[in-house]
Structure formats: structure tokens, C-alpha cells
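Only a single protein chain was left out; the remaining protein chains are all shown in position.
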Amino acid sequence: MTDTLLEVRNLRIDGTVRPPGERPKDINIVEGVSLTLAPGRVMGLIGESGAGKSTVGLSTLRYGRGGLRLSGEIWLNGRNIQTISPGQLRDLRGREVTYVSQSAAASFNPSIRLMDQVIEATVLHRIMSRSEAQKRAVELFGALSLPEPESIGSRYPHQVSGGQLQRVMTAMALCPKPDLIVFDEPTTALDVTTQIDVLAAIKTAIRHTGVAALYITHDLAVVAQVSDEILVLRHGKMVEHGAVQQIIEAPREEYTRALVSAHSIPHEEQAATDNPILRLEDITASYEGKIQVLTDVTAEIHPGQTLAVVGESGSGKSTLARVVTGLLPPERGRVLFDDQPLPPALADRSLEQLRELQMIYQMADVAMNPRQTVATIIGRPLEMYFGIRGAEKRRRVIELLDQIEMGESFIDRYPAELSGGQKQRVCIARSLAAKPRMIICDEVTSALDPLVANGILKLLLNLQADEGVAYMFITHDLATVEAISDSIAVMYQGRLVRYGPKSEVLTPPFDDYTDLLLSSVPELRLGWLEGVVQNRKMESAGY
Amino acid sequence: MIRLAAQRIALGCLLLVAASVLIFAGTQILPGDVAQSILGRSATPESLASLREELGLNKPAVQRYLDWLLAFLGGDLGTALSNGKDIGESVAGRLGNTLFLAGWAAALSVPLAIFLGLLSVRYQDRTPDRMISGLSLASISLPEFFIGYLLIYFLAVKLQWFPSVATLNADMPLGEKLRTIALPVMVLTMVVLAHMMRMTRAAILNVMQSAYIETAELKGLTPFNVIRKHAFPNAIAPIVNVVMINLAYLVVGVVVVEVIFVYPGMGQYMVDHVSKRDVPVVQACGTIFAAVYIGLNLVADLVSIISNPRLRHPK
Partner (left out) sequence: MTLRRIPISALIGLILTGVAIFVAAFAPFLAPYSPAETVGDVWEPASDQFWLGTDNLGRDLLSRMIYGARITIFIAAAATALSFCVGAVAGFAAAVAGGLTDQAMSRSVDLLMSIPSLIFALVVLSVLPSTVLILILVMAVLDFTRVYRLARAVAVDVNVMDYVEAARLRGERLTWIVFREILPNALSTLVAELGLRFIFMVLFLSSLSFLGLGVQPPESDWGGMVKENKDGIIFGIPAALIPAAAISVLAISVNLVADWILRRTSDLKGGRS
């Protein structure tokens, strides 16, 4: 096919920000983006947060969130949709182009049954009669492997799980037989084992119906599974465009190369020592004596090494950190630090014990007091633990800032004046200031863009090499685990399902859960998704 | 859901009882005794004793409270100390007048507040919105009597459009009655309007910024249908909630407004008898005001419970 479904020429998107008490300012979001898409093709739009991916995606519906202004030409089915009337535009939306958002849970009207919402556009645009549309919806529910396709439509949004809702939203987008669907990070909010099901369902549905799609995501491995071609965006501008294979195997631009190699940090596993710095013995814990969240967890961390604690949301991995820090005294079991038992409750620990065990949080934004400067934030541990004050303190803070590759110029800034990656670096410096022997890192990279996260990981590894500090690294991201850990603990429903040195944990034979978890992590190669789905089908068929 | 609603109603009843206890206790906190303070220092021992007898002060407080509560529930509000009249009779007519006034104020202010709320959402952060929010900031700061006397001074005294005193008779024709209460209704409307409008604006904005409104727009629905099918059903509950809370507020505002316009309602009656230290009347009126206030707040909560789809259609 040589004809064109969508052609965007020189798209520019501007917005206006209105800071309270100041004059409104115009800012440019996207500039000079052009793309063409043939019918039935899938294009992946990839980039960091703020790259303008969603904005470009929504422009194909001539929709600007929060009053964004579009300029340039957007040709769809042979006409420039920038010039059509509001009535024609409404006719286009929901008929020719449909949209699947990141958060299906928020995108469904809470007080209307799913079926009525799924067929709303189809019936509105008189594509089918009501009963035909309902029949089609049920077929789509089945094709997207939703449970009870006949009756799921009669439920309300809150009665359906997040992964299912995302598939219902895909059915809603497919129902009016559109020419183009915009998928806006449809699997980002899901757990990794749920993501793969939704991803497979979306891919099958796209292939069966022959609809064209724009697939927006920040995850290169995900987009490689579903797209024919990829467009890389950065700061609202195009970086590179090409076929999937070319982008992942032979990227031309430096930025694309960095994205492709983002996860490949080499890290040699170190052997366990005889004297673990931290030892957890049969930890069992619960909240208010009711809900048991940890059961019999035993693990060790060795000096200068990293234990990665991996699991999905609700697996109890963050609770484990709370037990170690003393915020949640365990019901049973004990925590040994350097062979000495730590008092279970925070209040009973000595200043020295607190100093040796530091913590870094997921959201650097809220881990720093917005009213304190970097100098106060990093300087406070120096003052508390070592009694360092005045000029000496300032000198040490500058040293620490150099260590986290930021430098003296940041010393008098407030957290709000730092970027996401810089904030996390300041938090790292704050914990380093205490000269700890172990740091708990709770999802420290998961709120960051891949390249920024990569920088943080490299910094953590360098600091480990220099200072010999041990890490307890809590994460849901298995790619990060490979990059940083020496040993791994896999958690599921509050229990340790697999534990040992990295090489052992990541080598078959696997237990069922670890297998599921590992096989669900998207890999950056073509045909990965099909392979996994095929494997699982065979397994469930009993081969 | 029914369980939750029943719980809320039960809680409302409990609150009502507790509030009546509080009001009763509020009249007993005086060091010394009520009879002494009513009659003053020059009271003779005989008159003190007879008043004590009449008020039942010789019985323990708990006994007195229970007697009073039972009589109250049975419709017997007791007799006024100052003139010996049956409180129930005096209250009945005045309560009607007060509700007449508050009702018309509500009928005017509710649609107006919702309309202005919609207007400021429509023109969010632009001139009309800023003007409306500026005016509401000002009107929240104005005491009722300032608005009241300003209106009397200009509309009643200078322009002679309305009577300055709202004397209401039962045998007036409706048109005449409405002309009589025009000024007090205006004052009450202004008093609650700003609040109600700000809250309506917030409630509508909250709904209009939901992702499902965007979904509806991207399906190609007309703006009218987006509002009719998707925004309105979800906004109605918070708006009703806002209205109820403000009606409760209005019932209290009525007290001062009635005094300004010498309007023969409950508020005026209560204030008169506070200065006369007529405890039984004050207790009765206070309890009735509190009951209306608690009742309206209860309705507001019930509306949010009933309209919540999560509660209406449990998993």
C-alpha cells in the first residue's frame, strides 16, 4: 500500500502558563514535527517526559490539553483537519480517530456502565445500530481476552481491575472501526506481569482489525514489540525516525543510541563474604496486628555489595525497608547489623546506629524539606553526627556536591530549583554525608526518565566502589536489578520466593513466580512478545 | 449503601440528642443559679423559691433534662417566663414566617449561585471569573447589617421602592407579602451567594477536569452532550451538597436579618428572649435551629452517599 492515512507537516504546539501573580508566559511545547503513516501501520512515539509525545498524539484529534494551540498541517484521509468546522471535527473524533489513555480508571465515567461507554461513539456516529454495536463490543471483549465477555459490559468501572479496564478502553477505541488509534502509554501504570497480557491483547487486536496506530511510550522495549516504525522525540523536536529494526539495531543519532543502551550497565557480581553487614532473621510483620505483610523473611547483605529486593506492588518490599529502619518493629524475627542485634523500634536505636544505616526515597521531591536549601539539607547530618559546623561544614558540603557531580553552584538553591535527577543526587549526598555503611534505596530510579535513572545508577555504583557502602536496593524494575545487584531477593505476597547470588537467581530452573516475572520484562528485540505468548500458551496446554 | 445511609441517619439522630444536651447544659453553666440571675440581686427569697419551683431547679439536672426532652418530643415546648404564653403557639407562626423568608431567599440564591458558578467555570481565570471571585471575597467580609441598612437607606428611604420594615400579616395577599420581604430576601441572598457560588465553582471544576470528560470530548460528543451525559450526573451530587450546606448557613443568617427588618420570625423571637433571659424560650428556639441545621447537613451527606456509584454498585 502506498497511500497515506495521516500526514503531519511541520507541527508546532504552544501553550500559555499562568503563574499566580505574574504575567502569563507563552511556551513552546513541540516544534517542527512531521510524520506520515500509511493505513494499518503502527508508529511508536518515544521520548522522555516532557518530550511532547502525548501532545503530538492528541494533535491527530486536533485536541490540545489545557488550551494548547496547534499550528502546522495535519492531513487525515486527504483533508487538513486544521481547517475543518467544529461539526466536522466532532464527526472525526470517535469515528476516524480514537484514543486510549494511560489511566483507564480515570478515563471512564464512574457512574455509567462500561457497555454504554464502549459503544457510545459507535452509536453516536451512526456506524452501527445499538444492538450491533453491543454485539461487536462483546466480540472485542472476547478478542481482548477479558473474562466473561458477555456480561463484563454491565459492570461499572470500579468493579473491574486496572489491567482489565485498560483492555476495555482498547475495545472502546476499536468499536467504531476507526482508521487510527492513539495509544497513550496504555501499559505504563500496570504491574509488569499484567502489562504483558494487555500488550499482547492490544497487539493482536491491532493486527486483526488492520487499524493504524500511534503508540506512545517512554519504554523502548515495549514500543519495539508493537510498532512497525519508531519516531524518537526530545524536548518537542524530532530526533530520529526509522523502522523498528533500524532504530534498535543501528540507531543513527547519539540520543537514540543512549536510549537503546540505557539498561546495559556492566556490573560484575561479587562473592558473598563471611561477615554480612546486615542480616534479617525470620522477619514477620503486620500493620496494626491485622494484615500480615511479611512472612519469615531471611536475607543477608554483605559489606560493599548490593542486595536487590524485587517484587510487584503489594509484595511487601517497601515494608521490609520499614522494618530494617525501625519504623515498623517486626512481630517476630530480628535484624542484625554487623552481628549486633538492632533494637526493633527506631526510638531505641543509638545515634551511631542511625548514622550507619541511611535511606534514599523514591520521590526526591517530598524527601527534602522545600523550605531548606541544599546547604542545610546536606549539612544537617554533618552537624548532627560529627558536630561539623560553619566554614568546615560548607567545605564538606561542597565536597559532597562534587562527589555527586553537581558542584558548588547548587549549594544555596532550594529543592524546587533542581531537576528531578539533581534532587535525587542531593538526597544521595545527604545520606553519604553520614558516612553510612549501608543505604536503603527505595525505588530511587523509578520516578526518573531512563537516561537520568541510568546516571543515578552509575553514580551509586561509583560511590559503592569508592566508599565501600552496601545497598539494599528495592525495585520493581528487573532491568535495574541486573545492572546493580550482587544478590537478589524476589518477593511475592510478603514472602521470599527466591533468594541468592544474582547469577543463581537469574539462571533456570525457575520457580513459577520468578519465571513469570522474568519472562514478563520486555526485552529490546523483535519478536520477544510473540515468543513469550507462544511459550505460555504451550505451557498452559501442557507441553 | 443502605447500611451506610442508615448509619448516617442514626448518627444524625445521635448528634441531635447530643446537641440538645449541649444546649441544655449551655443554660446551666452559670455559677450560682438561673433564678438568681433572672431576677437580679433585689429578688426576695419568696420570689426566688417560687421561680425555682417553676423552673424545676429543685430536681437534679439530668431529671430536668429528661423531663424537658420528653415534653419537647411530645410537642410541649413549655411556657415563656417573661409573659407566661405557651412557647409552642408562639413558635408555630413565627417558624412559618422564618421558613417563608428563608425559602424565598433559597429560591433566589440557589439558581443564581449555580448560574454564576457555571459562568466562572466557563470563563475560568478570565475577567468574568476574576470579577465574580473578587466580589465574593468582598461579600464574605460584609456583615449582614451593613448590606441590610445600605439597602434600607437607598432602596427604602431614599427611593421608597420597598418598605423599610418587614411587618408581615397572615392576611396579606401574596404579592404584598413578597414586596414586604423583598429587602430581607436580597440581604440573605447576598450573604449566602458568594459562599455557595465559590463552592459550586469548585465542584464543577473538579468534574470538568476529570479525564472522563476528555474521553467524551474525544468521542466527538457536542459540548452540550458532554455536559448533559457526563458532567451533569457526576456534578449534581456535589452541587446538592453545596446547596444543603449553604441552606443550613442561611437558616442562621436569618437571625440577624430578622432583627434588622423587625421581621416576626423565629430569630427575632429568640433574640428578644435572650435579652429577657427567658431560658425556656431560648432553649426551645436553639434546639429548633440546631435541628434544622443538623437536618440539612444530614441531607447533604445522604445525597453524597446515594449518588456515589461505588457505594450504589458494590463490587
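Should a chain be cited, it is by its letter among A and B, assigned in written order, with residues numbered from 1 in that chain.
Here, contacts are C-beta pairs under 8 Å (C-beta built on N, C-alpha and C of every residue); 3 or more make two chains touch, one makes a residue touch a chain.
None of the values given here were measured: they were computed from a predicted structure.
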Message = I'd like the shown chains that the missing chain touches, ordered by label.
response = A, B
Ask   = Taking the entire complex into account, which one of A:27, A:366 or A:538 touches the absent chain?
value = A:366
Inquiry  = Please identify which residue in A:148, A:249 or A:417 touches the non-displayed chain.
reply    = A:417
Query = Which one touches the absent chain: A:189, A:265, A:336 or A:384?
reply = A:384
Request  = May I ask you to list the residues on subunit B that touch the chain which is not drawn?
outcome  = 15, 18-19, 22-23, 26-30, 34, 37, 137-138, 140-146, 149-150, 152-153, 156-158, 164-165, 248, 251-252, 255-256, 259-260, 270-271, 273-275, 277-279, 282-283, 286, 289-290, 293-294, 297
Key: Residues in subunit A touching the chain absent from view   = 19-21, 325-327, 346, 349, 351, 354-355, 358-359, 361, 363, 366-371, 380-381, 384, 414, 416-417, 430, 434
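The criterion applied here is as follows: only the chains that are shown with their structure count from here on.
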Note = Contacts from subunit B onto subunit A in the complex sit at residues 125, 210-212, 214-222, 229-230, 233-234, 307, 309-310, 313, 315
Note = Given the complex, residues on subunit A that touch subunit B span 18, 61, 63, 65, 89-95, 98-99, 101, 103, 106-112, 117, 120-121, 124-125, 155-156, 158-159
